[in-house]
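My questions will all concern the structure given below.
For this view, one protein chain was removed and the others were kept in their places.
As written, the chain order gives the labels A, B and C, with residue 1 at the start of each chain.
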Amino acid sequence: MCRFLAYSGDAIYLEDLVCKPRHSLVRQSLQASEAKSVTNGDGFGIGWYGERDAPGVYREVMPAWSDENLLALCANVRSHLFMAHVRAATGGGVSRLNCHPFHLGRYLFIHNGQVGDFPRLRRGMEAQLSDELYDLRRGATDSELLFLLIMGRVKAGATVEAATRQVLLDTVDEMEVRGFTTPLRFSAALADGEQLWAVRWASDDKPPSLYLKPQPGGWAIASEPLGDDAEAWQPLAKGELVHVHDGRIERRLLCSG
Amino acid sequence: MCRFLAYSGDAIYLEDLVCKPRHSLVRQSLQASEAKSVTNGDGFGIGWYGERDAPGVYREVMPAWSDENLLALCANVRSHLFMAHVRAATGGGVSRLNCHPFHLGRYLFIHNGQVGDFPRLRRGMEAQLSDELYDLRRGATDSELLFLLIMGRVKAGATVEAATRQVLLDTVDEMEVRGFTTPLRFSAALADGEQLWAVRWASDDKPPSLYLKPQPGGWAIASEPLGDDAEAWQPLAKGELVHVHDGRIERRLLCSG
Amino acid sequence: MCRFLAYSGDAIYLEDLVCKPRHSLVRQSLQASEAKSVTNGDGFGIGWYGERDAPGVYREVMPAWSDENLLALCANVRSHLFMAHVRAATGGGVSRLNCHPFHLGRYLFIHNGQVGDFPRLRRGMEAQLSDELYDLRRGATDSELLFLLIMGRVKAGATVEAATRQVLLDTVDEMEVRGFTTPLRFSAALADGEQLWAVRWASDDKPPSLYLKPQPGGWAIASEPLGDDAEAWQPLAKGELVHVHDGRIERRLLCSG
Partner (left out) sequence: MCRFLAYSGDAIYLEDLVCKPRHSLVRQSLQASEAKSVTNGDGFGIGWYGERDAPGVYREVMPAWSDENLLALCANVRSHLFMAHVRAATGGGVSRLNCHPFHLGRYLFIHNGQVGDFPRLRRGMEAQLSDELYDLRRGATDSELLFLLIMGRVKAGATVEAATRQVLLDTVDEMEVRGFTTPLRFSAALADGEQLWAVRWASDDKPPSLYLKPQPGGWAIASEPLGDDAEAWQPLAKGELVHVHDGRIERRLLCSG
């Protein structure tokens, strides 16, 4: 399990959410409050959109709490749309290749959760990738694979929302067919440079925590409230999707399951 | 392309081959003489057999030339059978997961070369892995995959020699069927704790360099002569297999192709 | 603050203390019980004596809990005298140069604690180093400096015990002269390849925890009991020195202070 945050709105310095709050993501890397793993020290990553076509991405295997590069970057990079992630490895090994965010073209993706019985499901899931996306697989995590599967459907014309729903349902179907009962848990955020989607879901009743908070000029989404203002952070319901685009926010159910 | 060495014989300190010779493997990481890449600084690894069932393995993404841990380990670890590898990445990214030696149970494997057009061949090759071995895939290199394919045949009862030959031939067949002409190059060593196999092969006429030298009480195999004694190092012929076991050495053709 | 262990006795695999116990040092890197810092993820190191003049040392900036190299090394290296350390940085930055054990010739040293007001004391303490030892300073920690100061006295002919006592007293004197009141805390172990010394001390009444346990054929010293056998671990008294040599153990006061 992991911790993450995402932001969409007026351009702010990344440090305003990643480093400075009392219970910032950097702080959560050392001591999370609502995660299965208190320590999220198996690498981290940030991704942000600026003026270029492709987002900037910085991923590192060190714990976030001790990385001076991260502090310096977050103090100097300003963005209207960014995400950050601290990892507690559940599988795949500690490697930059397994650190979030994953990226493809304009898209960024971060994930907290896991595909239950992934070692036994991995092969069937990878078989669903197109040749082109199969070739882009670099690591061994369920998270990277879920992202590539979603991207496959998006490239085929689906909306991000429909693609995400279908990948989750397909995976759960496969789990049921094969009699696997370890749940699929999926709190995640995905962005394309202009829009941001965040989802909180699980195949059981324990979706990883995810909160939403209006900011001056934008919205923040995070695994845990970042400051002393816990009451200002609204938990997403299980199955809820948050979609930030064109300066407004929509909330609706992604899956009722 | 990469550089490597392997040793079988009376127990010696790893440093005697890895660090101390004038043109040692550590030196080759900075400046190889016969490699496609002069610099082999994209990580390294050592693997050795001691008294335990499984070999010791140390892999790191730093260049070998600057790693003090490597020097200290090689000065303090003594083994009758070991291998070492310095990497020049051709694909898959710089990650410990992509560093050699790869290991599975008692087996260690190092490789210098490449599967031509690997991005287009990868999927079909991975499809040949058993479920069990598919699940053990951690990185994204052709080398790790070749090792797992060989291990699959060994687990099914083949000798290391037959397994290696068959994997090479199968891969070349697939390349020909699909019209790929970039060659498969394969200089490699594999060990099981008691025996050592080394092969120099390519589907064209440019197999990566590989040499054999008798040592006091053993044999050394290396991509390049390690010292000023170049004349003492005998190049393997293309297709030649060296098999060290029970205190003696056998040389024969693995593939005539 | 940090966590560490040391062992002297019949040769055992490092993993028997470092990795395998239920509350092993690797486990303590993620979740210590008696330390000021629960997480000790700012690098680690092991040092061991084998057949060579100089000990083997492996230091890394990654957290110990996720380092596969550490597991493999500890499973394959056997020693009659070794130490291991996991770090929670209090100053100096996360760098191999600041990881324990520090080593000089035959000597190894690990430390848990801190010199209070070190930034203001550092210069005066470094001024006491001989030119030769000054030149060997690589990092910026109080721990490395304490080790070099002790080594300076040992090179000048003092016993390890007397050298350690004098360095501690000199440092406290200097703190008092300059009116610094943040305490000096010093739980540490030092070895020379044959003998092992461990000390628990502080200038106030809060010396970092340190325990001793007889093992079959030897003695283990650790910041925290390593297993479910908490009652078998005897806490050292404040100021107590444990000296293991020639197959026996002596316990006496290093400093009464």
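The rule is simple: contacts are C-beta pairs under 8 Å (C-beta built on N, C-alpha and C of every residue); 3 or more make two chains touch, one makes a residue touch a chain.
All values derive from a computational prediction rather than experimental measurement.
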Among C:Lys36, C:Arg122, C:Lys155 or C:Arg251, the residue in touch with the chain that has been omitted: C:Arg122
Option from B:Ala11, B:Met62 or B:Leu136 whose C-beta touches the chain left out: B:Met62
Omitted-chain contact residue, chosen from C:Val57, C:Leu81 or C:Leu97: C:Leu97
Selected from A:Gly9, A:Pro55, A:Gly152 or A:Pro207 as touching the chain missing from the view: A:Pro55
Interface with the undisplayed chain - residues on chain B: 30-31, 38-39, 41-42, 61-63, 66, 68, 89, 93-94
Touching residues (missing chain, whole complex) on chain A: 13, 48, 50-52, 54-60, 68-69, 72-73, 75-78, 96
For chain C, residues in touch with the removed chain: 92-93, 95-97, 119-120, 122-123, 131, 134-135, 137-140
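As a convention for this text, only the chains that are shown with their structure count from here on.
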Most heavily contacting chain pair (counted by C-beta pairs in contact): B-C
Distance from the mean Cα position of chain C to that of chain A, given in whole angstrom: 40
Whole-Å gap between the CA centroids of chain A and chain B: 38
Multi-chain contact sites of chain C, meaning residues that touch two or more partners: 68
